[in-house]
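Yeah, one chain of the complex is gone here, protein chain that is, but the others are all in their spots.
And then chain A:
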Amino acid sequence: MNLEDYKGIYVFIEQREGFVQNVALELLGQARRLADELNDKVYAMLLGHNIAAKAQGLIAAGADEVLVVDAPELADYTTEPYTQAICKIINDRKPDSVLIGATTLGRDLGPRVSARVKTGLTADCTKIEVGANRELLMTRPAFGGNLMATIVCKNHRPQMGTVRPGVLFAIDADTSREGIITDYKVEFDSSKIKVKLVKTVKEETDLIDITEARILVSGGRGIGNQEGFDAMDSLATTLDAEVSASRAMVDAGYIGHERQVGQTGKTVRPDLYFAFGISGAIQHVAGMEDSDLIIAVNKDKDAPIFQVSDLGIVGDAKQIIKKLNERLNK
């Protein structure tokens, strides 16, 4: 295998019922940054049925070319036809790398494709960088997040990786970007398509579990009143986060017990924990100290929360929440 023959960063565009998933835009954004660094191009692989209208938006999101594979076999996701289409693109186009969202769909598709084209696949990357030899360095957590490992795929192409939703960031859509849209034909081997989708059932996902949240906007006594709580709520909406609280807020009736963090509540370890107006009693800290990043805001510069926070701000939590939300919404 001559590695020089392999070019382009190819992104699998996950769509469900015709809706392009955010993770696809995040991957396009990351692919764009990597391609600019490598002086390479970004290709979007859009698979589905009657989905061609979505192609232009992918150029705005960073693609140089969109390969549209439109076929009735691809109307709903099942492993085999999607694998056939992606493998055809890989065999024809010889990509340097292929990125896929680490969703229940992408984690079904990715390994099947990697085994068919016989290359390496790094699961659930949280970071992708360019290495000294223009190879991709993909970093991922292992052992339940206790350890981080940077994985390389030295002598095989494409270098494949799945990336968790919400980890990388999309670029701002630029409708003036130019790119090519290619209608890409795939002949399916229907004898291999053996799994039949009977139905998809959507369930209410409103039953919130704060232990699953990636970002928690948590408030304590310093939030004060309903107005402060409402501001926290809007910030959480902006960040696609969940609201949680110390016992003080729960006891005051602003929020339900299911959102309480601490020894008598839940233990959480999100990627980002905002502690707004929380003093940091040990009972609270016990429930959140393992969070990846803790940003605390408190009026009292001696508050114990600052001993566990990565970033501490001495100030008025309510004002900062309001201002932060305004800035993020700009």
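Descriptive notes on the structure:
Assume a contact is a pair of C-beta atoms (placed from the backbone, for glycine too) under 8 Å apart; a residue touches a chain by one contact, two chains touch by 3 or more; residues count from 1.
Convention: contacts and distances are computed from a predicted model.
This complex has a chain not shown, and the name its UniProt record holds, of "Response regulator", "Electron transfer flavoprotein subunit beta/FixA family protein", "Copper chaperone PCu(A)C" or "Carbon-monoxide dehydrogenase small subunit", is "Electron transfer flavoprotein subunit beta/FixA family protein".
From the options A:41, A:156, A:221 or A:266, the residue with contact to the chain not on display is A:156. Among A:93, A:112 or A:266, only A:112 touches the chain that is left out of the view. Residues 16, 78-80, 83, 103-105, 107-108, 110-112, 114-116, 118-124, 126-127, 131, 137, 141-156, 167-169, 192, 194-203, 205, 215, 271-272, 292-295, 297, 301, 306-316, 319-320, 323-324, 327-328 are the ones on chain A that touch the missing chain.
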